[in-house]
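Since the structure comes first, as structure tokens, the remarks are kept for the end.
Every protein chain except one is present and positioned as in the full complex.
The chains carry the letters A, B, C, D and E, assigned in the order they are written, with residues numbered from 1 in each.
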Amino acid sequence: MSKPGVTPERLAYLDLLREIEDFFFNEADLLDERDYDRWLELLAEDIVYWMPMRKNVSYANRHDDVTAENDIAWFHDDKDTLRKRVKQIQTGIHWADEPISRVSHLITNVRLREPRPSLAEGDQATTKCRFIVYRNRLEDETDLLVGRREDTLVRTGGQLKIARRKIILDQSVLLAKNLTMFF
Amino acid sequence: MSKPGVTPERLAYLDLLREIEDFFFNEADLLDERDYDRWLELLAEDIVYWMPMRKNVSYANRHDDVTAENDIAWFHDDKDTLRKRVKQIQTGIHWADEPISRVSHLITNVRLREPRPSLAEGDQATTKCRFIVYRNRLEDETDLLVGRREDTLVRTGGQLKIARRKIILDQSVLLAKNLTMFF
Amino acid sequence: MSKPGVTPERLAYLDLLREIEDFFFNEADLLDERDYDRWLELLAEDIVYWMPMRKNVSYANRHDDVTAENDIAWFHDDKDTLRKRVKQIQTGIHWADEPISRVSHLITNVRLREPRPSLAEGDQATTKCRFIVYRNRLEDETDLLVGRREDTLVRTGGQLKIARRKIILDQSVLLAKNLTMFF
Amino acid sequence: MAMNGRWGYRSGMVDLRRGEISREIFVNEDIYAEEQERIFARAWLHVGHESQIPKPGDYFVSSMGEESVILCRDRTGRIHVFLNSCRHRGMKVCRYDEGSAAVFTCPYHGWSFGTDGRLVGVPYYREAYHSRLDKEKWGLIEVAQLANYKGSIWATWDPAAPSFTEYLGGFTRYLDLQLDGWDGREGQAEVLCGVQKWMVPCNWKFPAENFSGDTYHNISHRSVDLAGIGPSGRSRRDLGERDVSRKLHVCIPDRGHQTILYVLPADKVPPPAYMNAPIVAEYFRHCEQERRRLRGQEARLVGAPGEIFPNTALLSRQPRTMAGWHPRGPHRTECWRWYFVDRDAPTEVKQFLRDYYIRYSGPAGMTEQDDMENWNYAHVASGGTVARRRPYHYKAGLGAGGRHAVIPGVVTEQPITSEQNPRFFYKRWAEYLDMGSWDELLDAQRAAV
Amino acid sequence: MAMNGRWGYRSGMVDLRRGEISREIFVNEDIYAEEQERIFARAWLHVGHESQIPKPGDYFVSSMGEESVILCRDRTGRIHVFLNSCRHRGMKVCRYDEGSAAVFTCPYHGWSFGTDGRLVGVPYYREAYHSRLDKEKWGLIEVAQLANYKGSIWATWDPAAPSFTEYLGGFTRYLDLQLDGWDGREGQAEVLCGVQKWMVPCNWKFPAENFSGDTYHNISHRSVDLAGIGPSGRSRRDLGERDVSRKLHVCIPDRGHQTILYVLPADKVPPPAYMNAPIVAEYFRHCEQERRRLRGQEARLVGAPGEIFPNTALLSRQPRTMAGWHPRGPHRTECWRWYFVDRDAPTEVKQFLRDYYIRYSGPAGMTEQDDMENWNYAHVASGGTVARRRPYHYKAGLGAGGRHAVIPGVVTEQPITSEQNPRFFYKRWAEYLDMGSWDELLDAQRAAV
Partner (left out) sequence: MAMNGRWGYRSGMVDLRRGEISREIFVNEDIYAEEQERIFARAWLHVGHESQIPKPGDYFVSSMGEESVILCRDRTGRIHVFLNSCRHRGMKVCRYDEGSAAVFTCPYHGWSFGTDGRLVGVPYYREAYHSRLDKEKWGLIEVAQLANYKGSIWATWDPAAPSFTEYLGGFTRYLDLQLDGWDGREGQAEVLCGVQKWMVPCNWKFPAENFSGDTYHNISHRSVDLAGIGPSGRSRRDLGERDVSRKLHVCIPDRGHQTILYVLPADKVPPPAYMNAPIVAEYFRHCEQERRRLRGQEARLVGAPGEIFPNTALLSRQPRTMAGWHPRGPHRTECWRWYFVDRDAPTEVKQFLRDYYIRYSGPAGMTEQDDMENWNYAHVASGGTVARRRPYHYKAGLGAGGRHAVIPGVVTEQPITSEQNPRFFYKRWAEYLDMGSWDELLDAQRAAV
């Protein structure tokens, strides 16, 4: 690292990471601007969109602090269900989000779980990041939802798509009255 | 993307995006360290600094959720007004911010609205990002202001400057008692 | 900046900055996934880990808003003390963090205080960033700790290490009942 | 918060004859405090299910009213419910959500309590207490009575309360609909791992009255009907069964429990359900067949939302869940939701239902989300000085209920809706606040339908 | 919160003779609750302006005391104000800030109300209610009285309240200064789109007393004076007019309204204003000229901060705004600010003023920011046990007021300051709490200046 020459592999890595960041930031813009139809296009057809619940466990059980894959979760959706969630909001009479909420998605700490120089067609890579979802609606209703996300991205037809999303919310008792927003 | 070769245009894009991030992060440091005079230097002389108010609207009217350009806003300042705001704080008797508040600006999700390889002298580009402005003052007074920002940057004399800033705060009833901070 | 050619020094800078971000983001993952032993490996043996307290001061005294190096602080730890903090949590009976808390570290605004193309073996560089540490535990106990960090990184054996960390928390009266988490 | 004028519950706040109920009871802090004493410290409350604590030493931390309790199985396999607070200085003794333990050791001074609640360990018992501490008297505070009804666990703090069976009164068979198997066998229910817990800014009685049988708010769910999340790909749920049935509003007035009930025709098989998943559809077709074989005429009864007084909701069909509405101050409710399957259902069926349940119910549930928005803002809009002067309106179906030849309780047959059930819920609520003794409470007149 | 000792408002808490007022009235929760009943449910409150709802069906959601109300224009063009809460189960029926509607349909069970408040749609009216629901009785709760005064809309919940004109008493002409045109024509005011709403952690009476005429706190605004945000580039505002005028503190003691008033000299034209913008300066020069022509002697009166009891602030000159101080508990106030221009002013003028208004007022306003800091921390520092034992000090100008030949009300001419106006504000406040009937209230002695 001490000489100014940067290897082509390293350049490719910088490029890929920026591509992924751009992908997530674009996704956040689509969600916060409520362009849900284009958001759905970012999801692979066989996406697994999973938000398990959190458990209060001891340090010894620290790796067992989310409900298991087959247990009750907050979300465990396939693309069809996500489409229905979008459709519901778009009816304009989904009262839980009508009037529409003001939502911001902040995505930080984006990294590849295993660094790699590139992502070829059909390849998958898993990323980690942190999120803050801030929601404010009507007069003073405000929620702050914070946690981390593990996304598996796949390149399909040159484009990145989300093949799997695991959302680890840092709450056990959910302090929001509902989860009308996407993560 | 599957070959390690990164095109010069792409490299230039990586470079530009990092330059913009550095610019915003430097700006945040100037604000949070209260180096307001140097902060003012980052603003173009004809800057439009605008924070409209938010409205509770239906999904159908989702694109009409801020007050219009000529309506009442939280801020709609030119550079001269911004200078006066700075001057007021610097008097040391602007009680709303004296003793000084502790403020952090967190800027995330920085992207170019339209990706481009570079920004030549005199050119403009519009960026999007999310912000969190956290303020704590005196004993336990705390505000968390979250939203998104659209900035138009212009290159002048080699340097980036902010030509226009639109701040979209995710609150309708403002839950802070005042807005003494910059965004 | 108007031509697509990016200089080798600039490429090296992009590379270094990304290396630093990756370093911090990896660190955040180790903390939030409670892999404390590997976290300790990121710290130089002679690390100074310091979180001064904040003071309510006038604008004129704005540069004197933290307690001095020899005053009482929230933290002023050497590596040995940090090791003991880790050890305490690992006993599984450190009740303040048992059951384990849910913690997310969000690191944003990462920049070099003085831009430089590279960091050679033995060299040091100081970075600035913002942090949000969100903690939620048991039922509804929630803390949001926000501020900035100045880290001095050193390259040792090819790896980055943290030689000094100054944590500037944006609270004067601490609004959390304790500080069991690392920053 | 001041209250608008004086009140006496039965005569003033809850006017069953006119079908009007004061907004005060939802927002007044003094009334809330009385509820804690008069209702939550006396009534039988749902705590959990034995499938959550299958083995000796297993525990699940639950809630009764505002308070944390430990549901656990002692070394001998007996089930207990304890207040989760040390007898020494009050520290919460169990701080994990669930698990298995030999003893509960208090973090503060180290007293430890057996899974039977007995104080078994006192550090320095001899030195500090000269061995004179009477351990028998300072075990964990245990509920006064506990009942295991087909696996569901219920408890009350009141030693004078009647037995759970007497408390249920004629409602037993509607609770059976929740707990018995889809194929008609007794008590087959099993809780899916993971109880949802979340906070809603409203008084706890909003969800309670909703589940007591508010079928009038269907219109509020039109968006999810349009989206079509049901297990056959349409609407909210499979409606074939309901479409061919008679719909009854049923309540047990002297007990305070209510449910909606569908009665299938004697002669007609309901249309198939779960058409989105052939394996599931086939499983339920089989179960329905079995149920009719085993239960005969009784198999014609099909459950729907119900409420066991005061704060337990039932939903025995799609999606099959129970809920608890735990008061957290007058303006906030912590909702808990348990999801049920039959324990020996095929894994595919369990998974299919799991997915369906959570897209329907709970905070991410596309149906329940809209309910909570209503409860939230009905509550908010009811707290003001002027609002509190005007009662809520509970007149739908006023005077329509009567006794039924077969179905216990007061029954209104109404294809659309009736507010009989909420009315009876508040009748019972008023009795709890007005009546100091169980003699009175068990003898309460069946007045004012 | 406990209170320090007993009180009787007029005699104990509010001592006008000594100019001392107990801190208790700002922080005590019981007093706060009484205020809701005695003041906000009886007094005339400002709701909005007709320019906000120009067309039939237009509505604007406003606030009266703690409660949400709908200001709307029905199909026939008549203006109404309704409590924003469904008569069925209380749900907020209108949840957008403003807009246009044919009916307000409740999200919960779908009752719908016309823009005249009538209950026009009840789903399953026949099936659920056997067509016996008396729709006439269950429309939206409407205010008891409404007044449209030169476009500004006012309402009261109390049918026994006097007419708005009687309520204003001699204050009418000061409200005119707010609503009439810069050029002297009647009622030219128009609200600029967008009402600012924000939360301040203080009792609602801090801003109210401030606007009643606290000219003593000018010193607190020195930082903005130094920064120089005024429309001529200096100070906070153009002071030329004030510099040549006499300054009066005016109040209408038996009504509780107050204002500061400047009286221009009969013979001298005030120096030019708005010098930062030639077009604007010229416009106002013209308007002033017109005003003097149309109004004659009366044109010498120039408005300044004022307060219409209880919670509406006026500011008729620079910047021209009205504010509402909505109580949100004893320790929190939701401030609303409307900004005014003359409806036919040139666009350049409107824009110039808009920019000036919002850099002066509201939460980003460089002047009002410092006020709110004071209100916030005066409130905080007044809640403690020891603090509450010592009254506030309102002695400036004690005994100085008197009657004036021309100006209605009690008038103190004081170039610097007097606390006459806050004193009379609290006098009226005490009368509202002490007096149960409007007869008493309208007859209140003009004691204790």
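Assume contacts are C-beta pairs under 8 Å (C-beta built on N, C-alpha and C of every residue); 3 or more make two chains touch, one makes a residue touch a chain.
If you're wondering where the values come from, they're calculated on a predicted model, not measured in any experiment.
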So which bits of chain E touch the chain we can't see? 1-2, 4, 23, 26, 214, 216-217, 219-220, 370, 373-374, 377-387, 390, 392-393, 395-397, 400, 414-419
Where the missing chain touches chain C, by residue: 51, 53, 55-58, 67-68, 70-78, 81, 84-85, 87-89, 91, 93-97, 138, 141, 172-180
If you put the missing chain back, which residues of chain D would it touch? 29-30, 33-34, 36-37, 40-41, 64-68, 83-92, 95, 107-110, 123-124, 127-130, 132-133, 138, 141, 157
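We adopt the following convention: only the chains that are shown with their structure count from here on.
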Along touching chains only, what is the step distance from chain A to chain E? 1
Among A-E, C-D or A-D, which pair gives essentially the same interface as B-E, with more than half of the residue-number contact pairs in common? A-D
Which chain's centre, taken as the mean of its Cα atoms, is farthest from the centre of chain A? E
List the centre-to-centre spacing of chain B and chain D in whole Å, with centres computed as mean CA coordinates. 50
Out of chain C, which residues touch more than one other chain, so two or more? 11, 14, 98-99, 106, 108, 132, 138, 140, 144
Can you pull out the residues of chain D that are in contact with at least two other chains? 95-96, 199, 220, 370, 373-374, 377
